[in-house]
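As you look at this complex, bear in mind that one protein chain is not there, while each of the others sits in place.
Let's turn to chain A:
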Amino acid sequence: MKLKTTLLVAALTTMTAHAEINISGFASINGGKVLSGTGAPQYGIEPSFLADYPIVSTYTEDFSFSPESLIGLQVSGDLGDGLSVTGQIVARGANDYDAEFEWAYISYDINDNWTLQAGKKRLPLFYYSDFYDVGYAYVWMRPPADNYTWQIFNYEGVNLLYNGSIGDWGLSTNIYTGKEDDEENKLLSDFFFRSPTREIWEDIIGGVVNLSHDWLEIRLTHMRYTNKRFVNGEPTMWNGQDSRDGKFYGLAVNADFGNVFILTELNKLKLDSDFDTYMVSIGYRFDEITPYIMYSNYEQDGEGDTEKHDTTAVGVRWNFHPSAAFKIQYDRVKDDSFDFAVAGDSKALTFGVDVVF
């Protein structure tokens, strides 16, 4: 974010042809353990707190730093005339710190308002989806696990961004289309089916509209996709078909009154049945110390035993350094299902340090 005097003056007063390379990054070193929990004995799952579904960040009764710690490095090359290339490499404790490119895209500023991007990006499904890994950017240890459950979180495709204003309102929109073919999906393979599962989301088309005015921010989103799945190489059939369509709807409203803030999200995924998720969080800023509470809920519509769970969390964020925050959070998860149990009830304590550089 800093630039030397000479570079600044040079960059602003002369037109230079060489690429300007920017390197930035983020990291979270998080640790924690389950204090008590039921697990899901019917599936052989010990007392566990599933902090992040897609990458299967699982805390158990043994203290560990692995589930959620990560480091990300972003390299961006500005080629001039609105063209840039960006790559983001992330190494996660949950994947033994194997570094992988999670973002790799080219970006072209058509004008001051419109930007066209193509490549591999994060699927912007929920409000926090595309900066989920950047813990420093939000108040909690993590966005609520039982809202951010969907197994696909990246895609390859094209998107068009708009950034502008209408009167005193800031308006930004994003329209995207693409596909993700996850040869061995971690959540489905390692956790739910315990067999190698290839998960395909294709014909993804989605849009996001973000409005902001002073203390208020509203985000609306819709996305549709076609799902195909292969478990052990065998296609999964739904109602006699080897594919099914999903439609996602989301509304997020955030109000920030300076010291007090309220964050909300309401989402629905229509697949074979409806999956409703929501969360509400309230926090208060005492200078650099921000205590908060959060409640999130997941419910699958339908008769009898469906997937149902919720999480109540309390925590504190402390900005102890200009580029670093310490957080500690207590989570109580209640899992109300048997056949559709995820990891059972649990009480867990997690803490960590988030940095950006």
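Throughout what follows, a contact is a pair of C-beta atoms (placed from the backbone, for glycine too) under 8 Å apart; a residue touches a chain by one contact, two chains touch by 3 or more; residues count from 1.
Simple rule for what comes next: contacts and distances are computed from a predicted model.
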Ask   = Hey, which one's the missing chain according to UniProt: "Maltose/maltodextrin transport system permease protein", "Phosphate ABC transporter substrate-binding protein", "GntR family transcriptional regulator" or "histidine kinase"?
value = "Phosphate ABC transporter substrate-binding protein"
Request  = Pick out which of A:53, A:103 or A:201 touches the chain that's been left out of the picture.
outcome  = A:103
Residue of A:212, A:243 or A:337 touching the missing chain in the full complex = A:212
Inquiry  = Tell me which of A:130, A:182, A:265 or A:307 is the one touching the absent chain.
reply    = A:130
Query = Which one, A:38, A:95 or A:163, makes contact with the chain that was left out?
reply = A:163
Note = chain A positions in touch with the non-displayed chain are 1-3, 5, 8-9, 11-13, 22, 24, 26, 72, 74, 86, 88, 103, 105, 107, 112-113, 117, 121-122, 124, 130-131, 133-134, 136-138, 161, 163-165, 168, 170, 172, 212, 214, 258, 285, 287-288, 319, 322-323, 325, 356
